[in-house]
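Submitted below is the structure of interest, expressed as structure tokens.
The complex is shown incomplete by one protein chain, all other protein chains being positioned as in the whole.
Right after this comes subunit A.
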Amino acid sequence: MSINVNNIHKQFGEFTALNDISLDFPSGELVALLGPSGCGKTTLLRIIAGLEQADHGDIILDGENASNTHVRDRQVGFVFQHYALFKHMTIFDNVAFGLRMKPKAQRPSESKIREKVLSLLHLVQLDWLADRFPAQLSGGQRQRIALARALAVEPRVLLLDEPFGALDAKVRKELRRWLRKLHDELHITSIFVTHDQEEALEVADRVVLMDHGKVEQVGTPEAVYNHPQTPFVYSFLGSVNVFHGRAEQEHLQVGNEQLRHHNEPYGYAEDVFAFARPHELKIVDNNHHEGVSARISRVLSFGIETKVELDGLNESSGQHYEVHLSQQQRKTQPLHIGQMVKLVPSALALFPRELETSAQAQRLSEQQG
């Protein structure tokens, strides 16, 4: 079932949680709402579910305006970050809850309920836990039960609020692979909220990036990662290095140092943010004619790549950079801590430094640092 979000606005006192959001979620897709905490993603999910009321705007479910429909009539499955399982009921009773709450006329017989619950427990691979209580289960098992409970009422949409947020890294990875598999079997329109970019990119068909109550970019994981459209998306997805400078012709002036920016030449000078991924930076000798000066502060050489962390100097002091080198490169280039070097980008993404985005990117570059 498709979901359309039209001009949703939500205000908490002075704070704008959602600023005129419009989004379309096509039928059968698994979409991630991704953004830093406080960006409004959970509020949006709760408004879609009907757990929260928007100040204005409409939620269209399957072509029908559901804005004034109560959550119990919206037929949405909601999975909470902290599971929200009923502690005083067995796992079986938890999963059966939705079916038993149906009005008498629609309620299936107890034997039908039993059949359904057992098949759902089988689906989440936990049939052997039916008689246990939630307190006896691990976090990952609880979340799978919460999912089974939501699926029991055959919802038209599945909404998951940071479903793996409370789990440890290993279980998290397992569960998200499992969720993807489950979605491929059921093809139920699903939206999940996360602040973990890796999770969003790995699991979702499409990613909606949000910041400050606004949608920054919507696209497939490949599209948003490879072609970020805003400084926010650039800095939020993956590690990134930022240079504050002034672009003119083919050059970027950072303080009194110069770089080539590899973009179309600028006809006029403009203040910009220049982004480069860690593998797009090269470390060169300190006496190289171009580049931004930095001092090596750490060299981490485990794994496939060597990570070099550097501190900015001169104009960019206080700024941190991260460069990834292949082990090959690492061998040919002696690096030691405290060494003065210059950084030369092989590619730069330039965004004009407007007043509004400036504050935003500033905050983000601080986060990155």
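As a working rule, a contact is a pair of C-beta atoms (placed from the backbone, for glycine too) under 8 Å apart; a residue touches a chain by one contact, two chains touch by 3 or more; residues count from 1.
The rule is simple: contacts and distances are computed from a predicted model.
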**Complete:** Per UniProt record, missing subunit out of "Sulfate transport system permease protein CysT", "Heme/copper-type cytochrome/quinol oxidase subunit 3", "NADH-quinone oxidoreductase subunit NuoB" or "Polysulfide reductase" is "Sulfate transport system permease protein CysT"
**Prompt:** Per the definition of touch given earlier, which of A:153, A:166, A:218 or A:299 contacts the omitted chain?
**Reply:** A:153
**Complete:** Sole touch to the unshown chain from A:84, A:166, A:284 or A:299: residue A:84
**Message:** In the whole complex, not just what's shown, which of A:5, A:18 or A:49 touches the removed chain?
**Reply:** A:49
**Asked** Hey, which subunit A residues sit against the chain that's not shown?
**Response** 49-51, 70-73, 76-78, 80, 82, 84, 86-90, 97-98, 101-102, 133, 135-136, 149-150, 152-153
